[in-house]
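Sharing a structure below in structure tokens format, with a few things to ask.
One protein chain is absent from this view; the other protein chains keep their places.
Chain naming follows the written order as A and B, and within any one chain the residues start at number 1.
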Amino acid sequence: MIEIKNITKAFGKLQVLKGIDINLEKGKIYAFLGPNGSGKTTLIKTILGLNQPDNGEILIQNENIKNNWQYKSCIGYMPQIARFPENLNMMELLGMTRDIRKTASDEEKYISYFNLEGARDKKLKNLSGGTKQKVNAVLAFMFNPDILIFDEPSVGLDPVAHLKLKDLMREERDNGKTILLTTHILSEVEELADEVIFLLDGKIYFQGTVQNLVQTQNESNLERAIAQLLLQTEKKSKKLSFQAA
Amino acid sequence: MAAIFQTSRFILKTALSVVLLLAGQVVQAKTLPVSPTGEIRSVKEAVRLAQSYDTILIASGIYHENDIEINKPLTIIGRQNPVIDAGFKKGIFSVMAQNVLIAGLTLQNVEESFTKNYAAVRVRGGGHITVRNNTILNCYYGVYLEQTDSCTVRHNYIRGNAKQESTSGNAIHLYRTENITVADNKVSGHRDGIYLESSSNSTITGNVSQNNLRYGLHFMFSDNNSYQRNKFIRNGSGIAVMYSRNIIMTDNLFEQNWGAAAYGILLKDIVDSRIERNIFRQNTTGIYAEGSTRLYLKNNEFRNNGWAVRLLGSSEDLTFEENNFIGNTFEISTSTNYNSNNIFRGNYWSSYTGYDLNHDGTGDVAHKPVRLFSYLLEDIPTSVVLLRSLFIDLLELIEKVAPVLTPENVLDNQPSTRLNTWKS
């Protein structure tokens, strides 16, 4: 579905991605983990075409995404922070994206699913952060895309909406969608992820199931396993810096 | 000796007139008709046949004639608008006698010349000549008076076809004359509309001079003349008057004299003169004064000019009293090292920003009519591109708070807060 081949990316002197290679398949939820600055968001933005990689290529449904924008019609994206044109209302915003994408959409289903009936005619600037986030979710799902990308989706969502969102993700996975997710909430990962991709310092440090990760680190749960991972890497980088010195 | 000679000449002259008058009574003055089909078919022929004080009546028709010399007192009158066409060969009438009247004719197509001053009516010497109710078209000079006196040029329509200054003449040209009246003429399309040189004691009244190549009115070395109720409109360079004294200019209109060097009126070395109740409207410069002294300017209206008044060189002892300055880009502009004793009193300035607490019609703060920018412009003409620029506005604001450059002594201490009114 998504083939990422040897992607590198630097912002100025800072090398953020140092050669990423992964294949993401249909019908799975991938959780991208890693400390701040490990390159999760950059990788996702690269897939979305917001960033251009320095090297390597990304194929989505066997199409190279370089200098290509049409491929985005098979992606639904829910960003971390919701900021919309202030003076449009929700229906106008949805109408606008529908205008742009020109594919069949099912926004009504998701509006009622997320309980957004009351927000229809309100100006977007008057909506709460959580409500805006729900609007974002509607935008991601309404075109029934093959690929769904969530960047910290739980931020600002109330527990009910969060639960509903997770249900929806599972449902879509079962419908054969490819789902990418970055998050800090490990329970979310445990609940949802078919595969964990642990990024560290611009590289993939671990790829496998949650179970796999816990086992390889000889820990009892994901949280401890991740902590263990981080500790190891810290030692390693110290070693490396000693050697360099 | 000279006095005796002059007196004897005067006696001789008087005696002669008396004799002539008696002769007139004895021999009845004849009327000679000229017509294309009659006995006398040309004006020249009629003039040859005529005795002094005869009348030549010209009937309607076109007469192809030029260089008609008149050397005796004659009355020449056109009936039903006869046309005398010089066919661009020389001039038409050349008068060298006393008591000649030329009226009711259309005179046209006088030759342009670099050496001779060909004119529709050329008067040299003589006196008591009247030129009236004529239409003068496409002539090099229209009416040219030289070394003559007590003449009247009235109610003529003179339209030239001047293309360049160097090859064109003036509509009404006075040179070394005395006591001339130029009234109610309409002149256009010449080099200068009305021109006076070394001519004094004349009255220029009610004329309309417009669309002339150079000046609507132009005079120099001409003292004691008065200019009243004339209109000078859209002339190439406006009006220029120079080197004269005791001039009276009242109730004239100077309008739309636009151009790089156009002035409503250019005063150069004008002394002891009065300029009152004139209207200066939409001129590049309303009044431009250079080296002029003891001028009294009262009740003039300056409206929508670029510069209302520009004072350059040593223009001193000028009094501006109860004039109206309305909507001019610059009100008064002076040369850079300006220091004079000119007086501004009771003028209305539309840019006045002061107040009048007791409502007596006189502003409580003095008005400074010289803008910093106009001061800059005198030095650096190109800076006109900065007109109404924010930067200039800021500079002027600073200058207003703390004057450094603009002359301290050019100010109206009693500015009127209401438009001044007067009867014309």
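Methods note: a contact is a pair of C-beta atoms (placed from the backbone, for glycine too) under 8 Å apart; a residue touches a chain by one contact, two chains touch by 3 or more.
By our rule, contacts and distances are computed from a predicted model.
Per its UniProt record, the hidden chain corresponds to "ABC transporter permease subunit" from the list "Spore germination protein", "Methylamine dehydrogenase (Amicyanin) light chain", "Magnesium chelatase subunit D" or "ABC transporter permease subunit". From the options A:Arg83, A:Lys109 or A:His184, the residue with contact to the unseen chain in the full assembly is A:Arg83.
For the chain left out of this panel, the touching residue among B:Asn304, B:Thr319, B:Ser335 or B:Thr362 is B:Asn304.
Interface with the hidden chain, as seen from subunit B, comprises residues 258-262, 282-285, 304-307, 327, 329-330, 376-377, 379-394.
In the full complex, subunit A makes contact with the omitted chain through residues 11, 45, 48-52, 69-73, 75, 77, 79, 81-88, 92, 96-97, 99-101, 136, 139, 149.
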